[in-house]
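Here's the structure, in structure tokens; my notes come after.
Removed from the display is one protein chain of the complex; every other protein chain stays in position.
Chain nomenclature is as follows: A and B, assigned in order of appearance, with residue numbering initiated at 1 for each chain independently.
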Amino acid sequence: MDYFLTEEQQMIVDTAKDFAHKVIKPVREEHDENQTFPWEVVKKMGEAGLCGLYIPEKYGGTGLGILGLCLAVEEMSKVCSAIALSMAATGLGTFPILLFASEEQKQKYLPDIASGKRLAAFGLTEANAGSDALGMQTTAVKDGDYYILNGTKQWITNAGEAEIYSVFAVTDRNRGSRGLSAFIIEKGTPGFSFGKKENKLGIRASATRELVFQDCKIHKSAMIGSEGMGAIIAVNTLYTSRPGVAAQALGIAAGALDESINYARQRKQFGQTISSFQAVQHMLANMATEVEAARALLYATARSIDKAGDAKGFAKESAMAKLYCSDVAMKVTTDAVQIFGGYGYMKEYPVEKMMRDAKITQIYEGTNQIQRNEIAAGLIKSAASKK
Amino acid sequence: MNIVVSIKQVPGTTKVAINPATNTLIRAGVEAIINPFDMYAIEEAIRLREKFGGKVTCITMGPPQAEEALKSAIAMGADEGILVSDRAFAGSDTLATSYTLAMGIKKLGQFDIILTGKQAMDGDTAQVGPGIAQWLDIPFIAWVKKIEDVKKDAKTIRVERMMDDGYEVLEGPLPILLSVVKEINEPRTESLRGKMKAKSFKATVYSAKDIEADPDFIGLRGSPTIVNRVFVPVRSGKKELVEGATVEEKVSKVVASLRESKLVN
Partner (left out) sequence: MAIRVITEKCVGCKLCIPTCAQGAISFVDKKAVIDVIKCNYCGACIDACKKFKAILIEIDRKVSDQDLSLYKGIWVYAEQRNGEMASVVYELLGEGRKLAEQLGEELSAVLLGDGVTCQAEDLIQHGADNVYVVDNPKLKDFQDDTYAMAMAELCEEYKPNIVLTGATAIGRSFIPKVAVILETGLTADCTQLGIDDYTKLLLQTRPAFGGNLMATITCTNFRPQMSTVRHKVFKKASKDVSRKGKIFTKVLADDLLKSRTKLIEFVKEMESTVNLSEADIIVSGGRGLGEAKNFALVRELAELINGAVGASRAAVDAGWIPYSHQVGQTGKTVCPKLYIACGISGSIQHMAGMQSSETIIAINKDPNAPIFEIATYGIVGDLFEVIPAMISAIKNR
């Protein structure tokens, strides 16, 4: 399929692919097995220019938009989505700054993020506020020029490794969704600590921890936007970042498909390669069709956002891309394990990891159930507005 | 700091095959790459620039298509690329090649450190690096596995030279030529920014006239060595697999012959 990529976009694909094979592939198993964070890879990812694709040039990035981000995440996720996530989750933590922070805040944080020197993370979810993110307990109480934060954020990707956190807290319980605010909090701030590292099914090279705030004093200049804008910032960030998760899922699926085709052409049973059996052929055909459809939907969504310069108008589409790509990832990786048979179940082959890694894409950054809500809400809203 | 890296474009060796009928290289499917050993030199040059500032210039001698090697070097992060190219250079042996590159580097002007890979993957001679140093009359250290320190103001460098039984720590003045070994670093992949830069990159081409080369020292005319015959070596093996019903049987046969030839007790 020709997606009419520009020369620059094609270069992103080539660079990310080369990087994934030369740098990520040799270490992916080890990081997965030991749950270690791939700092040495992240450093090189920065050198290769893959960390600042979505950040404008004036902040040290390359300004190649959401599609640029997606292409890189997809290529790297074909080899290891957990390692690609170090950069993709940084994107999630960076969008609040990119979309809503002051010029001064942007100048302060974006160049280091673009160069891969520092990672970012997004602190929204809490133990009792998952899909119901607005029901959060963490509070930020004003005290002169400062806010005092108390509460715990849960399952935060990159936590402990990142240095820059976009954190959401309740500043006025009485104002409901207007009572949330967002802050940029740096690692090392007194009163800000991390919980233990989670032991996960998949994306094991990615670090997931709690963010713990105990009387954490933050100057008001660390607030993103103004008081009460938290919900708007969170929602717009998620609209913008969803294509990134979709790209991660797509990468996993495409990687599993490549592995499956190669394996099917080598593996011999009954005196012939299993790729000559129709049962296997049909599985491969379905996998390939779904991957291609997922890609078409994702690229179209990313292009729409880039063209509009804003994801606001594409909440429904970005939810569709995230929903579809992640469902495809789960299905394709499950089928990939099936094609590999017993070998697929073993850690010597890469597809069992891909299957484990795929599952999270249906869960985080809004479960696929929440995505369906979003899509339906979008449909009803646009139908209503036509009247 | 001005760092010059002398590189060579070579066939991607894994794909080099010989036509047994004609004893010659089969060209089909052979892609040209930067000599893998030179990748370490380019990487080290970029690291030096990152540490001390300055400029990395890659220079290569070869046909016009060797510009591709310079492009890859730019994509990795080199600043400039010089292609020393002229029909008059064809047929150069290591003496003529080192002379030509030395003249090219001379034309380039100021340099503090010249880096090369320890040898080229196709010729395996390791003679061009020391040759360039001699033509330029600058010190040379081979098999460098680590640059310990560069004193920019005092213009000295301290390096580790790999020997068979360990390494030597050596100090020398700048400018200097170093040939580096694989242990020195891990070359980076081409960066996005580098690729974008490489896209519009055009190598500066130096002809024989540009570098004011003495016609007696370049090309086939300036090459004292002559290749008389090229042939495919006879393999020593008989390609006989040891027969035996069990592993023990096969092994005991082999061990018996080893004892017979006194290779083991």
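Methods note: contacts are C-beta pairs under 8 Å (C-beta built on N, C-alpha and C of every residue); 3 or more make two chains touch, one makes a residue touch a chain.
Being a predicted model, the structure only gives us computed values, none of them experimental.
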| request: Could you tell me which shown chains are touched by the chain that is not displayed? | output: B
| task | Determine which one of B:34, B:74, B:103 or B:126 touches the chain that has been left out. | result | B:126
| Any idea which of B:95, B:113, B:150 or B:192 touches the chain not displayed? | B:95
| query | Any idea which of B:107, B:158 or B:197 touches the chain not displayed? | reply | B:158
| Residue ranges of chain B at the interface with the undisplayed chain | 11, 13-14, 16-19, 22-28, 30, 36-37, 63-64, 87, 90-91, 93-95, 98-99, 121-131, 133-135, 139-143, 158, 160, 162-173, 176, 182-183, 216-217, 219-233, 235-242, 247-248, 250-252, 254-255, 257-259, 261, 263-265
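We take it that only the chains that are shown with their structure count from here on.
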| remark: dist(centroid_CA(chain A), centroid_CA(chain B)) in Å evaluates to 42
| query | Taking the complex as given, what residues does chain B use to touch chain A? | reply | 188-196, 199
| request: Please name which positions on chain A make contact with chain B in the complex. | output: 7-8, 11-12, 14-15, 18-19, 22-23, 44, 47-50, 53, 62
